[in-house]
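Of the protein chains in this complex, all but one are displayed in their positions.
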Amino acid sequence: MTPHPPSSDPSPVVVLENAQHRYGRHQVLQGIDLTVSPGECAVLYGANGSGKSTLLALLSTRYTLREGRYLLDGIDVRQEPHEARARLLFIGHHTHLYGHLTPLENLQFFTSLRTIPTTDQQLRHVINTVGLNKAVDKPVQWFSAGMRKRLALARLLLAHPKLLLLDEPYSALDTQGVGWLNAMLTTFLHNGGSLIMASHDPERVAALPHRPWQLARGRLHPISNAQESEAC
Amino acid sequence: MTPHPPSSDPSPVVVLENAQHRYGRHQVLQGIDLTVSPGECAVLYGANGSGKSTLLALLSTRYTLREGRYLLDGIDVRQEPHEARARLLFIGHHTHLYGHLTPLENLQFFTSLRTIPTTDQQLRHVINTVGLNKAVDKPVQWFSAGMRKRLALARLLLAHPKLLLLDEPYSALDTQGVGWLNAMLTTFLHNGGSLIMASHDPERVAALPHRPWQLARGRLHPISNAQESEAC
Amino acid sequence: MLIQAIYRIAWKDVVGDLRRRATLSSMLFFAISVLVVFQAAFEPDRQEALRLLPGLLWATTLFTTLVGLGRVFQAEEEDGAFEGLLLASVPRGVIFFGKWLGNLLLTLLVELLILPLILVLFNVDAWKHVPAILAILALGTLGLTGLGTLLAAMTRGARSRETLLALLLLPLTAPMLIAGVQAIAGILQADGIVAPWIKLLTIFDLVYLALAPWAFGWLVEE
Amino acid sequence: MLIQAIYRIAWKDVVGDLRRRATLSSMLFFAISVLVVFQAAFEPDRQEALRLLPGLLWATTLFTTLVGLGRVFQAEEEDGAFEGLLLASVPRGVIFFGKWLGNLLLTLLVELLILPLILVLFNVDAWKHVPAILAILALGTLGLTGLGTLLAAMTRGARSRETLLALLLLPLTAPMLIAGVQAIAGILQADGIVAPWIKLLTIFDLVYLALAPWAFGWLVEE
Partner (left out) sequence: MNILKKIQLPTGILTWITLIAGVWLVFNVPDDFQQGGAVKILYIHVPSAKMALLSYLVVTVASILHLWKRSETADILAEAATSVGAAFTAMTLASGSIWGKPMWGTWWAWDARLTSMLVLLILFKGLMVLRHSLDDPVKGARATAILAIIGAVDLPIIHYSVVWWRTLHQPPSLSAGSNAGIHIAGPLLTPLLILTVAFMLLTLYMTTVKARQIEARRRLDALETARMHADE
């Protein structure tokens, strides 16, 4: 539970200003401001249905920002979504995996689409790292919930994004998986990556240096680490 | 973390003896013995892919037991799966919800298939209880992850099963949701219901009196409450 | 009791669909566009149209059914809904009949609407035979949708599902199709033979509807 | 670079499919069963068969394409895979062309195989026109699959998807169908008119393939 010092880094990775989102007429987010510096981890808390996943979808460019400003690594995302996408990685509630492909083929497709140069050996190594070595030739549709989650998170070791977006990354993982994920995220932050995640699990987030935020009634507020356990 | 006294109830709700399951030729479970008495809660821990969901699928009659014995409330499940189904409720990784129906319609379909006599007013009350009053007329496909989970769990208040099977019930729920679920489960156990759940979350399970089990290498072992945090 | 469960399952599919008004009308418009395609592809003259009428009716019915089959279990695919249905304590046969009933009702409605349309569009004078033709269509549709529902259950979750479904359905229904076409052709001619073809259709119906619920039970077992 | 991405997306769909050997041959056999259905429904004699040949070819192509469309985005439906694809930093047009290419290749292969079969089965002597007929079929297929892929994207996740897809595709392709049928009919007749129909087909192709990637970009935006 290391509190993160308020940073005033001159070049933040994410600058979101006055963002909002509506589903039809239902205004889910309004006037959202969020700044995240390199090496910083922002954790979004909030009740079910408060809009955390929606905010992450906006940040991931999955939803188009209709109003407000969104700079990612200095790029105006509304102008150049394409450039922005190359700099971020989003792993959401869904695993984005193809059931009829094996873990290896899934990762091959992922790296080739993003033109990340890798060899099969490296991919196998990554699959080993997330503890799926025994299932390396098994189509993903037969994986257990936690195994899918592990494979989805394995992408983190292949892409080297500036911004990482995670939606409830700890769900379905066992203790070992949580430990491994936290180690990976610590390295990622240490290397200057930025991380924004939604979670209901302050106990598990505690292992990372982070700054907590709360989403309520469509608005985002910074909170103190002490308030975390009530916020989620 | 109230340890459950070893019960020697004369008429257990679940008696599973020497159960096993294979996917193709991959033996996931072998020689599983499990007895659960009325009012008892058994929690299954185990690494990702250890077979917890598979065991729950067997107990739910979703998978047919090929070998071994399974008595549910005195009924031989292999002989009368149909009778057994009327006595249990399973809420798994999936929510079993129809996206194009509203919460009310989903619950109506659920109760009418199980011939549970209810009125719309009662159903609305249940929907309120799980905190979905604002979304009562919204098709379920637009729900957030936690809202879906809440609605899935709302069935618990309608069916009055002898045996309740839950697969990672706490995932996606916020703090309030967890509190509400634990209160509901405590009442259920208090009224003599039996509960078997798989979880990776000993902190949240701790609020319930329960007996922990560990699944490893296809076998099920009882463990002590002290060992819980390493087992999952 | 069981009847009520059948009705509830069919209700969820059909009435839910009808209330949103999309399915029936889009099936109907699909049938119309099949007719347009036939017209564009074959350009039959009036004389020919009378001869082609039975085939046109059956081919339209068949393709409409085929295209509608994907829908039968679609709602069940999402988020384990079908699993939930299987865990309710109703016999498997009831689930099958529920699904079948929904499918049957929609297909029958489309047939009812499409027949007068064909007569108008292709300018065929067979109005006095409408009830008899409808009866034969309905008779064939019983077995057709029964078989279709079973195949839809069989190919749940299969790869290239639509192609597979079509590949399996068409050859199996070929005999029914021939019988149906001949029966309607018989009606349209003054001295046509009808009875044996109707007998054949009935036999197919009985066989498929007797086998299907049982086969369905086998299919969903795991 | 972009070409490689197109290829990778098509590869995942087609080569992945072909490797499992099911798709191509089952599409072919499906096309054969469509022929059986036509025969059973219409029973054309030899003279009629020649006249119906262009329509038969196009109708078979159309239904084969239609039934194959469900497959195009099937793999993308599961567990947010399509979302993952959209988040990769490739332009939307590339994703569209990747999907289209896979679809096109399969359909062309089926046409290539089905044409000689039709000639044999319906006993039509048009062997010397085979290359010209194939060229026209291929020309029409470009636009047909382009439109089809777009519609498949449009109806992703829609309810009663197959029906809807069919409902949208058939009327939109009716003009192409007429042009295609007339062009082939022109070739089969000694003094037939072909050139203007081919021009029309080409225009349709260009319009659809120019509009589609752009429309696709709009469709997937949220």
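Labels A, B, C and D are assigned to the chains in the order they are written; within every chain, residues are numbered from 1.
Here, contacts are C-beta pairs under 8 Å (C-beta built on N, C-alpha and C of every residue); 3 or more make two chains touch, one makes a residue touch a chain.
Computed from a predicted model, the values in this text were never measured in an experiment.
**Student:** Need the list of shown chains touched by the one chain that isn't shown.
**Tutor:** Looking at the entire complex, the absent chain's contacts are A, B, C, D.
**Student:** Just one of A:134, A:160, A:190 or A:217 touches the chain that is missing; which is it?
**Tutor:** Touching the chain that is not displayed is residue A:134.
**Student:** Under the stated touch rule, tell me which residues of chain D contact the chain that is not displayed.
**Tutor:** 20, 22, 25-26, 29, 32-33, 36, 39-40, 43, 120-123
**Student:** Spell out, residue by residue, where the missing chain touches chain C.
**Tutor:** Contact residues on chain C toward the absent chain are 147, 150, 154-155, 157-161, 164, 167-168, 170-172, 174-175, 204, 207-208, 211, 215, 218-219, 221-222.
**Student:** Contacts of chain A with the missing chain: which residues?
**Tutor:** For chain A, the residues touching the absent chain are 99-100, 134-139, 141-142.
Everything below uses one rule, namely that only the chains that are shown with their structure count from here on.
**Student:** Can you give the shortest number of steps from chain B to chain D, where adjacent chains in the path must touch?
**Tutor:** Minimum number of steps from chain B to chain D: 2.
**Student:** Which two chains does the highest number of contacting C-beta pairs join?
**Tutor:** Comparing chain pairs, contacts are most numerous for C-D.
**Student:** With centres defined as the mean C-alpha position, give me the chain A-chain B separation in Å.
**Tutor:** Each chain's C-alpha centroid was found; their separation is 30 Å.
**Student:** Averaging only over C-alpha atoms, locate the centres of chain B and chain C and give their separation in whole Å.
**Tutor:** 39
**Student:** Could you check chain C for residues that touch two or more other chains and list them?
**Tutor:** Answer for chain C, listing residues that touch two or more other chains: 20, 75, 159.
**Student:** Which chain A residues touch at least two other chains?
**Tutor:** 93, 100
**Student:** Sort out which chains touch which and give me every pair.
**Tutor:** Once each pair is checked, the touching ones are A-B, A-D, B-C, C-D.
**Student:** Given the complex with chain D, which residues does chain C contribute to the contact?
**Tutor:** 17, 20, 22-23, 26-27, 29-30, 33-34, 36-38, 40-43, 52, 54-56, 58-59, 62-63, 66-71, 74-75, 159-164, 166-167, 170-171, 174, 177-178, 181
**Student:** Residues of chain A touching chain B in their complex?
**Tutor:** 23, 46-49, 53, 93, 131, 135, 142-147, 149-150, 168, 171-177, 200, 203, 229-230, 232
**Student:** Give every residue of chain C touching chain B within the complex, in rising order.
**Tutor:** 1, 4-5, 8-9, 12, 16, 20, 75, 78-81, 83-91, 221-222
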